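The other protein chains are all here in position, but one chain of the complex has been omitted.
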Amino acid sequence: MPIKKLAFIVDKLPYKAETSRLALTHAISSQTVEIYLEDGDNVEPVLAFVGDGVLNCLKDQKALDHYSISSMEMHLKNALLLDLKVLVCKEDLESFGLTEDSIVMDAEEIGGEETTKVVPYDTILQEMDSSDHILYF
Amino acid sequence: MKLAVFVNSYSEPAVPDRLTAEKLGIVLVQNGVYHAALKKDGGASSVLSRDANFYALSEDLQSRGFTDADVDSKVKVINYDDLVDLIFNDYEKSIWL
Partner (left out) sequence: MGKLTLGCFSSLVGSMTLDFAVKLSEAAVRKGHEVDLWLSGNGIMLGKTKQSKFRDYSYLAGPIEELLKTGKFKVTNCEACAKARGINKEDTMEGFGIHSMDWYLASAFDADRVLHIGGE
């Protein structure tokens, strides 16, 4: 029963381009991939934000109010609700003067139990190393 | 890991220093081939100072008016067929920056 690990690495800014949104929606689609696979086979996604990509994780995004589109914040909370592993690069967050208080750390208000992990870049590199395939957005 | 990093733009830094691998291949495609063929202010592109194997796509070099003679000696000129072999035989994972 193979489980293939897919690392979704996001280093692009949100909204001007749809790249980072597509990273999240593709990662979230791992919830239904089983319908295409043999019984017991599955994919294990890990979603990591590096470089400018950490800015996708800021709280209080108002994209829905102003542009009538789901915000990256909403997608991130969905990812946490669905128990996806979400990592944010510590060094890159700090380089922007940001802390855990600035970003989406959980989805408790919608019943999510998983939390965002702020980790060193080396940890994310290890995830890339241990994955079967890397999808770099 | 054995990682091929596709560089498609002519900007610096082309590949972050912290992106490392046991075996790193930097594949210059599209506008990335300018890193292989140009010297800016007399100096080669900083990406070529990385500890990596370098490749540049011949179809993209020639489309931009360069020949193999213009390419830095550190860079191996390859075509699409060679690129397929690199992906399948030399590098287990690939990323496009």
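Things worth noting here:
Letters are used for the chains, namely A and B, taken in the order the chains are written, and counting of residues starts over at 1 for each.
What we mean here is this: a contact is a pair of C-beta atoms (placed from the backbone, for glycine too) under 8 Å apart; a residue touches a chain by one contact, two chains touch by 3 or more.
Only a predicted model underlies this, so the values are computations on that prediction, with no experimental measurement involved.
Annotation: of A:13, A:33, A:82 or A:98, A:33 touches the absent chain (contact as defined above). For subunit B, the residues touching the absent chain in the complete assembly are 6, 8, 29-30, 59, 79-81, 83-85, 87-88, 92-96. Along subunit A, the points of touch with the absent chain fall at residues 2, 4, 6, 17-19, 22, 25-26, 29-33, 35-37, 41, 43, 45, 133-137.
The rule is short, and it goes like this: only the chains that are shown with their structure count from here on.
Rounded to whole angstrom, the centroid-to-centroid distance between subunit A and subunit B, based on C-alpha atoms, equals 28 Å. If you check the complex, the residues on subunit B that touch subunit A are 1, 3, 16, 18-21, 93-97. If you check the complex, the residues on subunit A that touch subunit B are 9, 11, 51, 121, 125, 128-129, 131, 133-134, 136.
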